[in-house]
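Here it is, the structure, as structure tokens.
Here the complex is missing a single protein chain, while all its other protein chains stay put.
Labels run A and B following the written order; every chain starts at residue 1.
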Amino acid sequence: MSAAAPLLSVEELRTHFLTRAGVVKAVDGVSLAVNRGEVLGLVGESGCGKSVTGFSIMGLVDPPGKIVGGRILFEGEDLTTLAEERLRALRGERIAMIFQDPLMTLNPVLRIETQMTEAIRAHHPDVTQTQARARARDALAQTGIPDAEQRLAAYPHQFSGGMRQRVAIAIALLNRPALLIADEPTTALDVTIQAQILHEVQKLCRESGTALIWITHDLAVVGGLADAVAVMYAGRIVEQGPVDDVLDRPLHPYTLGLLGSVPSRTRRGARLPQIPGMAPSPLRLPDGCSFRTRCPRADSSCANMPALEALLPDHLARCVHPLMEARP
Amino acid sequence: MTVFILRRLMQSALVLVVMSALVFLGVFAIGNPVDILVSPQADQAEIARSTAALGLDKPLWQQYLVFLGNALHGRLGNSFVFNEPSLRLIVERLPATLELAFSAMMLAVVLGLPLGLYAGLKPETGFARAIGVGSILGFSLPTFWVGIMLMMVFAVELGWLPSSGRGATVSVLGVEVSFLTWDGLKHLILPAVNLSLSRIALVIRLAASGTREVVHMDYVKFARAKGLRPRRVILVHVLGNILIPVVTVLGLETGAVIAFSVVTETIFAWPGIGRLIISSITVLDRPVIVAYLMMTVFLVILINLLVDILYSALDPRVRLGEGEARA
Partner (left out) sequence: MTALTDGTRLAGGVAEETPLRRFLQEFFASRLALGGLVILAAILLIAIFAPWISPQNPYDLAALDLLDGRLPPGSASADRAITYWLGTDDQGRDMLSAIFYGLRTSLAVGALSAGTALAIGTTLGLIAAYIGGRVESLIMRLVDLQLSFPAILVALILLALLGHGVGKIILALVVVQWAYFARTVRGSALVERRKEYVEAARCLALSDVRIMLHHLLPNCLPPLIVVLTVQVAHAIALEATLSFLGIGLPITEPSLGLLIANGFEYMMSGKYWISLFPGVALLITIMAINLVGDRLRDVLNPRLQT
């Protein structure tokens, strides 16, 4: 880990949704840090709050959701206190985001060219349309799309899913942001395309020095891609550390469960281990450790919420009974 | 695209034929066709001559062909009342009706779209709710009653605007239009407002519900994630997507507006085809009734066809075909 200040530092972020049925604590005390050029994998199952974390950083949480606590420090500014106009200036310029379903991410009635050049000119009004167009074309070519010149004039529905996602990535990286947040960008794509997109993103980020937060529920993806991993459960980070440490020597029982359920890691023919039970409803979180209703190691002391602590150097976990036993 | 147009053209022609058959059947099946198409004041010789000319002594299907042939040549009988070819009467009055109809539609778009957009973007505000209730009020108001009230308030009580008739006209490309003169405009305002009210309500509701749906779409969020200014997000990304359904519905409604102008024209004594048909029905001037029906049916079919073509031109997904994806 570098000694310089991290690019992004999220501290005790809380994002709650005030719905008619009650308060949904989608993100309830998340702290993480990303350094320049680093790749962080944010892993968790559906509904754990990882996407909301991404939206919170971007300032795109819509009512009835609201950031109710914590700080998000980015390049020296606290994003939670900024005015909307300043946030807008940062979005797409210093921090970018891509979403899961590329079909719905691109506006069906606008040409690709328009959707790309507007991203440039929103932040650099002095750039002419022709210049912006040239930059857009180059960006498309860089993501591996052939015939970039023709593609500019096309509409989103004329592309396949993988291509659309490449376009979205190209748009996100147009202004060379310092941070890219990718919210499950390959979940909706074929497995073969997934690998390609992964590779593209990795390459592009390394080339431009862009830090990357890759949000996913798929641990296998994280293994090859990330420098660091943070595991989320029910709105909180339960384990965090360098990717090799977390994947080879998980401290939290939930992480172990997740790893165990990855098919490639099980012996052939053996039963796929499952984590018993279901994730709790965000409206009714249990007291203390949220995982204790499903944890084989839980006991009465788990009724007190453990803090996220560095149980090993640079390796944090939020657990009363972490897996600290010696392992091969 | 051309295939599409051709196909629609053929469909429209077919519908036109079917409707003409219906009108024909309706006219001829309900009574002695002689009574219908020949003036009651005609004498025996006249009746005999008309019978032969209109082919009324031939079998029904032949009569239909004669009718169709005559229709295509613009011969739809002479008006009993005016003693002129009924089609000519209709065509003379058509510009007035079209002017009224288009003014009403223009008002509907100019007023309805921004209001609906606003109501869709901020649905919880008092103003938006007021717009919502106002739009329900708008299409609950019976057009004819509103017309009377408008006339009473603005023409009778306040005396600001004239209460009837069409103002001075100017000839543009051989067609008389009145909105280019101040006097014409004054006469146009009340009837146009009257006719447009329920359309404004319709556009507001369409725009509001469309906006409400579109605003939650991923592409709007992505546009914001790009850091676009809110104005651009709304005017380009949101508006662009609701414009298509709004325009198509509006286009289809144009036919209804033309038909509905009968009411406004009656109240404001606007010299269009609507006024003509009502008086013709009252005095049973059947050739005019038939000519009006054929003309309006034709117009409606034409408008529907144009709207279809417009829709396919506007929506790139339809224009360029789905499923042209390349890997």
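Everything that follows uses one rule, which is that contacts are C-beta pairs under 8 Å (C-beta built on N, C-alpha and C of every residue); 3 or more make two chains touch, one makes a residue touch a chain.
Just so we're clear, the structure is a prediction, and the values are computed from it rather than from any experiment.
The chain not shown here is touched by just one of B:127, B:145 or B:182, and that residue is B:145.
From the set B:162, B:227 or B:255, the residue in touch with the chain omitted from the display is B:255, counting the whole complex.
Contact with the chain not shown here comes from a single listed residue; of A:144, A:161, A:282 or A:322, that residue is A:282.
Checked against the hidden chain, the listed residues A:38, A:184 or A:200 yield one contact partner: A:184. Of the candidate positions B:48, B:91, B:278 or B:310, contact with the hidden chain is made by B:278. Residues of chain B in touch with the missing chain: 15, 18, 23, 26-27, 30, 133, 136-137, 139-145, 148-149, 151-152, 156, 209, 212-213, 252, 255-256, 258-260, 262-263, 266-267, 277-278, 281-282, 289, 293, 296-297, 300-301, 304.
Note that in this section only the chains that are shown with their structure count from here on.
Those residues of chain B lying in contact with chain A across their complex are 217-219, 221-230, 232, 236-237, 240-241, 244, 315-317, 320, 322, 324-327. On chain A, the positions that touch chain B within their shared complex are 58, 60, 88-93, 96-99, 101, 104-110, 118-119, 122-123, 155, 157-160, 162-163, 168, 171.
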